[in-house]
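Pasting in a structure now, in structure tokens, and then I'll have a few things to ask.
With one protein chain withheld, the remaining protein chains of the complex are depicted in position.
Chain nomenclature is as follows: A and B, assigned in order of appearance, with residue numbering initiated at 1 for each chain independently.
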Amino acid sequence: MGAERIGGSGRKPILSVEHLSFRYPDSKRPALTDVNLEVGEGEVVILAGPSGCGKSTLLRCVNGLIPHMYPGDYSGKVAVAGLEVASTQMSTLAQNVGLLFQNPENQIFMFSVERDVAFGLQNLAVPRGEMRARVDESMRLLGITDLAHRAPHELSDGQKQRAALAGVLAMRPRLIILDEPTSLLDPKTALDVVSLIARLNGELGITFIVVEHRLELLTPIASRLVVMDGGTKVMDGPPRAVLADPSAEAHGVGAPPVVRLYNSLAAEGLRLPRFPDSPDEMAQELNSL
Amino acid sequence: MKALDGVTLSIGGGETVAIVGENGAGKTTLVRHTNGLLKPTSGSVKVDGVETRSTTTATLSRKIGIAFQNPDHQLFSDSVENEVRFAMRNFRFPEERIAERLEWALSFFGLEQYRKSSPLVLSGGEKKRLTLASILAWDPDVVVLDEPTVGQDSLQKAKLAQIFSLLRSTGKTIVIVSHDVEFLWPLQPRLVVMSGGKVVADGEMAKTMADRGLLEGARVTQPQLLRLYAGLRDAPASPFVDVSQARDWASGKKSGRRGG
Partner (left out) sequence: MYWLRGGFVFTRVVSPFHRLDPRIKLLVSLEFFLTSLITKTVPEVLAVLLAILGVAALAKSLKRIARTMAFSGLFALFIFAVNFLFGIGLLNAVVYSVRFLAIISSTSIFFVTTSPDELEQIMTWMHVPRDVVFAFVTAVRFIPVVMLDALQIMDAQKSRGLEFERGNVVKRVRNMVPIMIPLVVNSVIRSGELAEAMESRAYGSTPKPTSLYKMNLRWYDAAVAAAGLAVLAAVALYIYHYVHFGA
């Protein structure tokens, strides 16, 4: 199911990272060493790896916070939608790549949801009429139109996360990156967020890169799994291939139980026709043996 | 609207209990009653026979240690050592005992190298271990953990699981509030499912989690292997007789497997 979403070959990639290395000024060790990554438009990519592997740093290099807000020892090239990140202003970058952070609370500034969704558009001096239209559209897509006038402290965490995503979406980026968007949410709410990502990817063709530990949530919709460790990229491929590799575990990437079962069956010579995205699928496969 | 509605629960010494349920089901409210942070509007909460209403949180904490979810809500000392000593000093432990427990805690949680460092410069995982260390240092009879696995990678979670097994073997009573059913599954704790302020299920994890309708109602996810087993069992020609067989088969042993 995920395989169909790989960006078509021959199209220019939406993100291109070439020999990227970065070291924070007050740190002795580099956070990123020679990272190379290409993401095609329309893909859904999972970025995984143990804590401290550089995933968050990489995200910030993609949306421009590094080097614009966090200067440091930077070498290599990052290009988003053809724009070189290091030499493009944040205001332009923000219209091409959006970043959703982990804590829903700390990315909502305004006292009402609709004004917060408009926040980015205000900063870009979008005229009022167009602003209204884009805000309404974003809220509709995220299913929060009825929350337009609510204050953030009246919202649940899942609603806050959706409001924040609406704010990012209003700027119409082609690429959205998310930094552990579901880690503070309960499993059901997390599933809601994931289905939102799937919908936005399917309906609007937005490319997604998601940093996530809970792989079982995303493998059904992701075409690719990129693993980082110690500041470099160590694995990159379709989720089934990466998770079948025993070294994934050593890199802090735990395969979901059903996948682990699939792998052990395959190791004993029993290869199921389809890669199970869920226990239900696996049960189906086993029953039809 | 009641946050908790007619909850009756009793936990014995040495038990390992997991409390699951969606956000707002009342899990955290229940936890905050165990050491007197909240006092019941009606009914009673007793720790070791003592009514929580009749005493202070500080006194109750001697017996019940609660590890809250966010380490940044509790770390404040100038050094890791002092952070671990903090509670023991509040409880007026004799100096030798404090020193002894400090050494044990730093070693058990792998924090010796950071003993003089500021808690604020530790990584997320290390901060989590430090909060656990500072609580277990005073050796409470009961340890309550509120979402211990949030934001942790699989290596860190494996370490946590090891710590829990060790604690269990020392006879500690452990209560874990968690969304992470996959993490809980291998521990096979007694499971309490909460929904809308009430306890809707209480029993062995394997049994309580088999009731899919109940779990959907409480918005709790089923562990993958259990769901798989249900999918297999409900099929007409299932090769498995019971859950433990399925579990054994899933973990690599072939006993009981029929057909090809």
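General observations
Basically, contacts are C-beta pairs under 8 Å (C-beta built on N, C-alpha and C of every residue); 3 or more make two chains touch, one makes a residue touch a chain.
Predicted model only: the values in this text are computed from it and were never measured.
Put simply, the hidden chain is in touch with A, B once you look at the whole complex. When the missing chain is restored to the complex, the residue among A:168, A:218 or A:282 that touches it is A:168. Of the candidate positions B:45, B:98 or B:135, contact with the hidden chain is made by B:135.
Contact between chain A and the absent chain runs through residues 60, 63-65, 68-69, 89-91, 94-95, 98-99, 101, 103, 105-112, 114-115, 118-128, 131-132, 135, 149, 151-153, 167-168, 171.
Touching residues on chain B toward the chain that is not drawn are 32, 35, 37, 56-58, 61-62, 65-66, 68, 70, 72-76, 86-87, 90-91, 120, 134-135, 138.
Basically, only the chains that are shown with their structure count from here on.
For the pair chain A and chain B, the distance between mean C-alpha positions equals 30 Å. Chain B contributes residues 22-24, 123-125, 150-157, 179, 181-182, 185, 219-225, 227-228, 230-232, 235, 237-238, 250, 252, 259-260 to its touches with chain A in the complex.
Remark: chain A residues 49-52, 102, 156-157, 180, 183-189, 213, 216, 249, 252-254, 256-258, 261, 264, 278-280, 282-284, 286-287, 289 touch chain B in the complex.
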